[in-house]
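One protein chain omitted, others in place.
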Amino acid sequence: MSLLEVKNLGISFGGLRAVQDFSLSIPPGGLFGLIGPNGAGKTTVFNLLTGVYAPSDGTIELAGRSLVGLRPFQIAEAGLSRTFQNIRLFPDLTVLENLKIAMHLRGRHTLAGTILRSGHFRATEADQTRRAMELLSIFDLTDRADAYARNLPYGDQRRLEILRAMATQPRLILLDEPAAGMNPAEKLALAESIRRIRTDFGLTVLLIEHDMTLVMDVCERITVLDYGQIIAVGEPAAIQKNPKVIEAYLGEVANER
Amino acid sequence: MGEGLEQLSHVSDRAGVGAGMIPRWVAPCVVVAFAFVMYASGGFVGDYASRVMLDTGIMMIAAVSLTIVNGFTGQFSIGHAAFMAIGGYVSGWLTYYGLLATLGRTTDLGAEHGWLLLPAAIIGGLAAAGAGWLVGLPSLRLRGDYLAIVTLGFGEILRVLLQQTDRQRFSSQEMSEVGLLGLIVPPDVGGASGFESIPKLTNLAWVYLMVGAVILFAIRLKYSSYGRAMLAIREDEIAAESMGVNVTRMKVRAFMFAAFFAGVAGTLYAHQPGTLLRPADAGYARSFDIVIMVVMGGLGSISGATLAAIVVSLLNVGLLELADYGAMKWRMPIFALLLILIMIFRPQGLFGLREIWDFFRSRDRTGGGR
Partner (left out) sequence: MADFLQTLLNAVTIGSLLALVALGYTMVYGILKLINFAHSDVVVLGAWTSVTLAVVLLPRLGVGLEAGSIPPVWAGVLVLVLAMMICGGVGFLIERLAYKPIRKAPRLNALITAIGVSLLLQNVGQLQYTIIDNQSLETSGLMQERGTDARTIRLAQAIELEEGTQYAIRLYRIADIVRATEAIGHPEAEAWKRYVTERSALPSLGTLSDTRLRLSPRTIVPEVSGRFEAGSDIGIAQPIGRSETRDAVFELYAISPHPPLKLPFGAMPQRIPELLPQKTLVQHDFTTEIAQADGSVVRIEKPLRITLLDIVIVGTAVILMLLLELLVYRTKVGRAMRALSYNMETAQLMGIPVNRIVSLTFVIGAMLAAAAGFLYALKYTQIQQPAHTTWVLLGLKAFVAAVVGGIGNLRGAVVGGFLIAFIEQFGAYLGQQAGWQNSSAYTDVFAFVLLIIVLLVRPAGLFGSAVREKV
């Protein structure tokens, strides 16, 4: 029984088939990768999974529940969370507030409780703060809890995005290029943290990444997209040798030169 | 003000002490005590000063309530006066015809009728909140600038409709001839010439009790799960929705909260001595005044909006004092120019999203303000 089951997913913008016939199955606790050249449709797949775009066809199921047609916040509630390729933190709010917003859907209270500052309200707030601080400790960010998100260095902003996605208490987390802009040492630390997220927090991870070393290092299984279509699926070692993948990437390199 | 203390619990929160440093009943007590002082001082300050204070207080309520929509959720409503007008007309209709039917007069009321303002304000607020729901619901499919137009259009439509209302009835005999239904459809609220003789129930105590209530409400909202969700929408709508915030619902609620307090402000205005409620009160001119305050204070800053309301009101008084030198006509040009200059040189307004007290503990926040 897989946690995420995607079948024949597709979407077109105008006449362009941005993604077609995309299928993916991730078992609970899996750490999967999604790679492909620029413009292959990776982020579009994420947007389809999280309800930002509505698919033209295909099915998405999370633990047996269909996600198609749900609004993004309902999908987050169902247990699927994400980070963004171009960082989308809440820049004018503090690190702590960024995390607490993501906890919003798990700890609500009535308006009256909020305004009267009921005991329940205070307990939830304190509990959320405690959990947020715990999360921050994963990336050693506890002393930045009261900094405004916009003032964090780039790498910390990426890390905070991952933590924010985790704060929604998801079962599956989608990471969109978490290592973008990081130096090799930071990437190593990130790889370690991603593994920890899976083992310590029992999360299933789907990762988009351009850094091949990182992908090959952490992922158990990789799906390769090109022009919106899957061209290969397999273990990292097999993917590295797949001629279609090499051609897709080499073609891209050749074009860039 | 006492609400500043609320913030301290937020800090202690971070330190893990728990949110119990200041008992939660302190802030409401401060509000009530302040209102009482206002009540007691009512006799001392004199007619002119008290009128200025009433005007200022009502503008503070309007500005803080608009902050909930424009500042917290980042939506841009420029029809706030319309919600004030709804509150004013609905509550005014109730108190005017209610007193006419029971007492036979609406003027020369004794202090024993003062309490009537509270139910009037609540009903006026609820009516406005209902209108806020109506306007908010379809508008939420629209991006910021379209929403602005729809709210502006709503105010103008309301103004046109109010101008078409029927002649006011001046005696209980006339009332009984028309019947209750005749008073409601279309409402007999005086049409273009205004709704006269609404009982003058507003006084300093009521106004500042409501000022305290709206400030307390806004601050407690801002520093709660609710408020953070609203702020998230303003910061990044797509990210907020992906993090589990029901964006539509939050926007509608923000609209309704703001409209409710606008309705309260409208009720106070309608029942204020020396004012005449007219259809023009729903129009854009008044809405822009409120927008100017919110933008000046900083979109999202409750203390900023409060301060801006005071500054703008006092500026009005100052210009009024200089009226003999032709100062009044420079009022709007000055404000308009100020609005443009703020946008060019300090686009986040006086305080931005921050509150006054945030600046006194900037050391706490690594990197400080923006």
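Observations on the structure shown:
We call the chains A and B, going by the order they appear; numbering starts again at 1 in every chain.
Here is the rule we go by: a residue touches a chain if its C-beta (ideal position, glycine included) is under 8 Å from a C-beta of that chain, and two chains touch if they have at least 3 such contacts.
Bear in mind the structure is a predicted one, so any value in this text is a computation, not a measurement.
Touching the missing chain, out of B:G74, B:G212 or B:G352, is residue B:G74. The residue from B:F255, B:Y269, B:F288 or B:F351 that touches the chain not shown here is B:F288.
Here the missing chain is touched by one residue of A:L4, A:L34 or A:V52, and it is A:V52. Contact with the chain not shown here comes from a single listed residue; of B:G104, B:G318 or B:P347, that residue is B:P347. Looking at B:V90, B:A127, B:V150 or B:L183, the residue that reaches the missing chain in the full complex is B:V150.
Summarising the interface, chain B meets the missing chain with residues 47-48, 51-52, 74, 76, 78, 138, 141-142, 144-146, 148-150, 152-154, 156-157, 159-161, 163-164, 238, 273-276, 283-285, 288, 291, 295, 299, 320, 323-324, 326, 328-330, 332-333, 335-340, 343-344, 347.
Following the convention adopted for this analysis, only the chains that are shown with their structure count from here on.
Averaged C-alpha coordinates put the centre of chain A at 41 Å from the centre of chain B. Chain A makes touch with chain B in their complex at residues 50, 52, 71-73, 76-77, 81-82, 84, 88-94, 96-97, 100-105, 107-109, 111, 114-117, 121-122, 124-126, 128-130, 133, 143-148, 150-152, 164-165, 167-168. The touching residues of chain B, when paired with chain A in their complex, are 13-14, 16, 18-20, 24, 216-217, 220-221, 224-226, 228-229, 231-232, 235-236, 238-247, 352-353, 364-370.
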